[in-house]
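Every protein chain but one is kept in place in this view of the complex.
All chains are identified by letter, namely A and B, in their written order; residue positions are counted from 1 within each chain.
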Amino acid sequence: MQHLEELKQQIKDKLPELDVVVGWEQGFDPLRATPLFMRKPEDVDRLIWNPLCVHNLATYLTGLKGKKVGVVVKGCDSRSVIQLLQEKLISRDDVTVFGLPCTGVVSIRKINRQLGSLDYVEDVELSEDSITVTSNGQKHAFGLADVAADKCGRCQYHSALLSDAFVGEPLTDQAEDDYADVKAFEEQSEEDKMNHWLDVMDRCVRCYACRNACPMCVCRDHCVAQSRDPHWMTQEDSVQNKWLFQMIHTMHLAGRCTECGECERSCPVSIPLLLLRRKMNKEINELFDYKAGTLIDGKPPLMSFKVEEENINERGW
Amino acid sequence: MADKFVATNELGSWLAALSDQYRTLVPRREGDAVVFQPFEESRPVELDARPTKSPKEAVFPQCEALLTFAYNKNPETPGRVEVAVTEKMGGAPTVVVGGRPCDASGFFTFDRVYDSERVKDLNYLHRREQTLFVSLVCEKPATTCFCNWVGGGPASANGSDALMIPVDGGYVLESLTDSGGKLLEGLSDASDVQTKQAQSVKSAAEEAMDKAPDLSAAQEQLLAHFDDAEFWEEQSGKCISCGTCTYLCPTCYCFNITDEQFGHEGVRLRTWDNCMSSLFTMEASGHNPRPTKAHRLKNRVGHKFSYYPSLHGGNIACCGCGRCIKSCPASVDIRAIVLNAIATPVSQPEG
Partner (left out) sequence: MSAVDAAELRIVGFLCNWCSYGGADTAGVGRFQQPTDLRIIRVPCSGRIDPLFVVKSLINGADGVLVSGCHPRDCHYSEGNFYARRRLEVLKRFLPILGIDERRFEYTWVSASEGQKWKTVVSKFTERIHELGPAPKINESMVAQAKALAARAV
């Protein structure tokens, strides 16, 4: 892609001042990309940039605190970087952002649903609007729009919002996000909604991939999910404990989640986690007119208050 | 016992018959994942796609109550507290149908540790003795399969009680043990054509495997890289320290014991533990000998391909199923790490 060479050059130019630059390279098969940590110019030659680059690399930033780090970001990823800066979890001086415009990434799961299995991928060809996967000797062509991640269909931030080096032309056409999926889900009865969560949370293995993949989850060793004091959850693998963990995770992300979707993508047993976080973001947006990760000097709504709240009705009790 | 045959449309009734005598676990689609659940006639069995989770839960549950306890006080002697302890031993006759040969062979890694001269884990053994495996032969390897690197194979009989080989119209079933034979008793014999087809499916499966690289140097090389911090930092850069690889792995056997108390009663639980978590080696003093993910990944790969083999006769604690690669959110590839360790010369300390 025409941006790739320019991106590689920009990274090589800045590499001497940086300890490491995080990007993507080809993974274990033609369909998977994987994060790449570039330390020497030869590493940069392995960089790729295409709709398979699904990972939100901002998640590595807090772990690399104290080092001079470069990170390659799409629009959604840049929101995570901004949110981390807003909460002062990383230092602006230590981060060099290489921003890119993005027209969407592929959802590996959607391709899995079409093919039945991703075990036999032999080749992948990408064009501007399609992806052709050769699996088990057969070619399967999909329009990129059909297998794009759900978040891409409603993306309002195609171009990285923050960058030290922006490669390519910023894209301006925005989609609308009216949280239709959240509203549709909520129309069900209370019983149906609860049954849905009881069913999907049953297969949770409490691997915490959702938590660790989230760029905003920085508590690491001190996460309440694993602590004995406070003792929020027991070690029993009951649905209550596993569901409570998701509620904790969502509440702790209120006003901080940038909807990158890594939580859902990382889940090995495909639990539809993003819905809970989108519901939270919908409410935060309605109550406080706030979207996480859009303004560097914004203040997360649950870390501040107004004496007179515009949208909260002082209960008429 | 002669080979048996079950037609695809008869599979349900055979499994239903098994369910009368055994807890019968089969792979089933839930969402985009394939997990092992007790067989239900109304829900289809998934035998084409590889299972996401391993069947190790059948023998080694994610959470097991080892004992329950209750504190009692007699009002006559208030200075004394009595603790009533009730030991628990779970398990029922179980058969896992539809796991793969790698999944069944994973339990040998457990056995060497849980059923040794010095130590016998009774809870584990109670389940292990009662669980049978009917393993589905893999016709073709996935891009993440590497069972033949570690002594396994797509049609390996090692660890299973019966093999299930896909042929036209159904499956040929080959009995490997007496208990396995009992499972197949009600089925009709396979025809010669079917038996021959089964043999050729098995050979074709073996041929389809890429040649395994020589891992004999892994044991020594991984240990040689123990102090090479830079090597392990590079290998572990993209790891996010979750537990996906550990919990899906058929050979990961570490556990944690926790007492959960509710008022005067409580339960002692054994749960899966995860060496990729930063809390795995957190000591009561606050010191952590494996503070970074580089340390922890070094331990995981080192344990499987070096330390365990050196303690257990050269046997690698990995069955090559590839789940860790496939399900890892960052696509960490354990094959690449082992090969890198073998290929990278050990950096000599300066001076």
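The rule we apply is simple: a contact is a pair of C-beta atoms (placed from the backbone, for glycine too) under 8 Å apart; a residue touches a chain by one contact, two chains touch by 3 or more.
Note that this is a predicted model, so its numbers are computed, not measured.
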Which of A:113, A:139 or A:193 contacts the chain that the document leaves out: A:193
Of A:10, A:212 or A:250, the one touching the omitted chain in the full complex: A:250
Residue numbers in chain A that touch the chain omitted from display: 182, 185-186, 190-200, 202, 232, 238-240, 243-244, 247-248, 250-251, 254, 275-276, 279-280, 283-284, 287-288, 301-302, 305-307, 309, 312, 314-315, 317
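The working rule: only the chains that are shown with their structure count from here on.
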Centroid distance [mean C-alpha coordinates] between chain B and chain A, Å: 30
Complex interface listing, chain B residues touching chain A: 30-33, 35, 48-50, 52-53, 62-63, 140, 142-145, 234, 237-238, 240-244, 246-248, 256, 258, 260, 269, 271, 274, 277-279, 282, 293, 325-327, 329-333, 336
Chain B-touching residues of chain A, taken from the complex the two chains share: 20, 27-29, 32-37, 39, 55, 59-60, 63, 109, 112-113, 116-121, 136, 200, 203, 205-209, 211-213, 220-221, 226, 234-237, 262, 265-266, 268-272
